[in-house]
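One protein chain omitted, others in place.
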Amino acid sequence: MSAVPAGSSMVQKAVTVDCRVSDVRRHGTFAVVSLVAPHLARRAVAGQFVMVAVPRGGFVLRRPLSVHAVRGDSIALLIEARGHGSAALAAVDVGQTLSLAGPLGTGFVTEGVQSALLVGGGIGVAPFQMLAERLAAAGSYVTAAFGFRDHRQARVAGAFDIPQLWVATEDGSLGRRGTAVELAETLAVQPGTVVYACGPLPMIGAVQRWAQSHELTGQASLEAHMACGSGSCHGCVIETTAGYLRVCSEGPVFDLRMVIAP
Amino acid sequence: MSAVPAGSSMVQKAVTVDCRVSDVRRHGTFAVVSLVAPHLARRAVAGQFVMVAVPRGGFVLRRPLSVHAVRGDSIALLIEARGHGSAALAAVDVGQTLSLAGPLGTGFVTEGVQSALLVGGGIGVAPFQMLAERLAAAGSYVTAAFGFRDHRQARVAGAFDIPQLWVATEDGSLGRRGTAVELAETLAVQPGTVVYACGPLPMIGAVQRWAQSHELTGQASLEAHMACGSGSCHGCVIETTAGYLRVCSEGPVFDLRMVIAP
Amino acid sequence: MTLPQTPDQHGKGEVELAVSLGPLRLRHPVINASGTFDLGEMEAHYERDFVADFPFSAYVPKTVTLEARAGNPPPRVSETACGMINAIGLANPGLQSFLNSLPALAKLREPVIVSVGGSQREDYVAVVEALEKTLDSATKGSVPQVAGYELNVSCPNVRTGCLAIGTDPAETAALVSAVRPLTARLLVVKLTPNVTDVVVVARAAVDAGADCLSLVNTFRALVVDSVTLKPFLGNRTGGLCGPAIKPIALRLVHDVAAALPVPVIGMGGITTGLDALEFIACGATAVAIGAANFAAVDAGERIVAELEAELRARCLPSVSAARGLALPGSARSARDA
Partner (left out) sequence: MTLPQTPDQHGKGEVELAVSLGPLRLRHPVINASGTFDLGEMEAHYERDFVADFPFSAYVPKTVTLEARAGNPPPRVSETACGMINAIGLANPGLQSFLNSLPALAKLREPVIVSVGGSQREDYVAVVEALEKTLDSATKGSVPQVAGYELNVSCPNVRTGCLAIGTDPAETAALVSAVRPLTARLLVVKLTPNVTDVVVVARAAVDAGADCLSLVNTFRALVVDSVTLKPFLGNRTGGLCGPAIKPIALRLVHDVAAALPVPVIGMGGITTGLDALEFIACGATAVAIGAANFAAVDAGERIVAELEAELRARCLPSVSAARGLALPGSARSARDA
């Protein structure tokens, strides 16, 4: 398989660590879970993920979760209770221990970006806090356009601290009515802006078409069901212009143009 | 199957109830878990059990646990962490909810007993607190002989409040050295005493032989792996002089003479 | 697993739960699996009146054999990861006792499907013959409505017959051919998953006259005693069931429903309404609840309620609208509903 690493190449190798939950904040069905993880905090690149063991019986696979933010020795995960596994993870309490393996996957490329537009939908926004901070630290001008189903889902925006953050909801119950891409459309975008997309595949497709029509380059972080999280099992492939690529090791960040979306 | 109910016939029918854990006391690897369960507290006969759902993922069967004691509106369970299920049950905390189905099974016959000797081994002692109280309330003179492996296991005796309670350990590390039956042997036993036995099958066999040699009648509470706990599945049979009988419905209390023990 | 949460769009209107197993109309698709719910015992042990308020749409008693069977030596059950294993060995009081118990079931409003087992063809024949005779001569109202038979050719826990029949298409066909002329009632054959190609056996049963197929019975399995390191069950091996086997059972139901035109009763690890719906999507007309009855005595009605809610949440107007959505030919998706 001709692996075409599209995102930032892995800088640091992964470790498995037991981490103490130091803080939990809930925003609707989302939880921001902070963990004491000096090792991961030092190493992670924005866009990388950790494989987290579900702290309940009956589960055999870890769940991939993006690094949402790094704060000193801690990292934060932003978790949406979707299925059984994420529900158990979002329900952890302060003082509990989670087993994390990471950092894994390619990260976003943030070097030499003058202006960045972060387009996210639903839980896809998770890695954007860290990305926005890293971009800002590198001197980029950062704008974020988040799209949600409704005001309930939009509560997750409360977990973010990004100065230029715009929110839309599909039913118009909060912010502008429409999708994240429709929202982005309304923003004044400088030429040369790099687009960062994260969300369900149809949304990535919409971002791709929009970016192409505006002649913008971009990076997309994709989701897939994972087993190993580290290239062993070939379980997490998605279709790209370069054939099937593994989200866990050739991704999750890919060149936006490579993604084949419906 | 010619069912020969050997213990007290079921007086009250069972219900399924969610019960709040109101108190947990730990004695070594044992936990005394109190639950607010007015319905069960009113209905249960000493020797009956409840089927308790394991409050963790991955388990499909409930676990049978004897009613250890009744205190007002509450019942107490005495749980030894043996396998995965009982470990999860013994680890519950105050405020949690457990699902209980019961009371189930035959209870001990306590009527018209002048003098009672309770012989128990290991976790088999669980139902004896309630039994001792019911016997005492009915005017019986109660003596208990408990046998344990060592002083660690013997810590469970701390969960009991029976005036005439004697303890032996196999390694002599606490109380008399020897088995529960050897301990019983040393006690002055009046003719006509009713023997109540509860514990592993080999111990029941020893009690059986001893009772026979002293011409005492008795009742034995037996253990078996259960699925339904209420007669449907035929999963919990033990061999008796009347053939295979279901511990959950023809037992758990059987006439001591019926038991076929190694 | 997230469905669009727009309660305004659905939740309205009636969801049709009734289904037809051939000529047999069931008020909803959820029945009990043989050997896991004994109506008499449930009545005896629980406060609830299970006869008047029966949770399932048909009652399948424990498999009946010609002679009484004591069953296998204990231990007979053990828990495994997300599953359980049993080696009951068809313990049952035998045909005569079953016939005697029929009047006690007369008040049951739901139809009964009698599960029949045996070591050889003649045993099955004798049981069905005796039942037909008894039912034909019974005065109205003195016996329950026996709607059909389920031939259990798939119990892994008896040494002779049963599984030996169910793993062999010719034996299965011969058995069905022998029983078919004896009754006009619904003839169900309960298939074993312990075969290389379940469709071959299923087809043999249908070609020989079966009206309906039910699957799966349990998977032959073994539990090791962790202390002695010997087989834990008294019978050495047993049958695995419960959520652990659900994905295999779904595949088998899918294969049989895709290949054959008769209705299928799907089972294996169903504990929720969504599980039931998955079997229906794989082509099952009805589903049966086994081990889940042990976890909760009200599993049946909970699963029916959940199934209704799952259909509603997907704007599916009926069980039939969901049936077969996962089968090869089906272009529809629940998303289109």
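When the chains are written out, they are named A, B and C in that same order, and each has its own residue count from 1.
Operating definition for what follows: a residue touches a chain if its C-beta (ideal position, glycine included) is under 8 Å from a C-beta of that chain, and two chains touch if they have at least 3 such contacts.
From a predicted model like this one, the values you see are computed outputs, not experimental measurements.
Asker: For the chain left off this view, which of A:Q114, A:Q190, A:Q212 or A:S232 is in contact with it?
Answerer: A:S232
Asker: Which residue from C:L17, C:A33, C:V64 or C:C282 sits in contact with the chain not drawn here?
Answerer: The missing chain is touched by C:C282.
Asker: Please identify, in ascending order, the residues of chain A that touch the omitted chain?
Answerer: Contacting residues on chain A, toward the hidden partner: 1, 10, 13-16, 53, 58-62, 85, 99, 101, 104, 224-239, 243-244, 249.
Asker: I need the residue numbers on chain C that touch the omitted chain, in ascending order.
Answerer: On the chain C side, contact with the omitted chain comes from 1-3, 80-83, 85, 167, 194-196, 219-224, 226-231, 236-237, 240, 242-248, 250-251, 254, 269, 274, 277-278, 281-282, 314, 322, 325-326, 328, 330, 333-335.
Definition applied: only the chains that are shown with their structure count from here on.
Asker: Report the inter-centroid distance (CA atoms only) between chain A and chain C in whole Å.
Answerer: 45
Asker: Which whole number of Å gives the spacing of the CA centres of chain A and chain B?
Answerer: Spacing between the chain centres: roughly 54 Å.
Asker: Quick one: chain B and chain C, Cα centre-to-centre, how many Å?
Answerer: Here the centre of chain C sits 36 Å away from the centre of chain B.
Asker: Hey, what residues on chain C touch two or more of the other chains?
Answerer: Residue numbers touching two or more other chains: 81-82.
Asker: If a residue has to touch 2 or more other chains to count, which residues of chain A qualify?
Answerer: 58, 84
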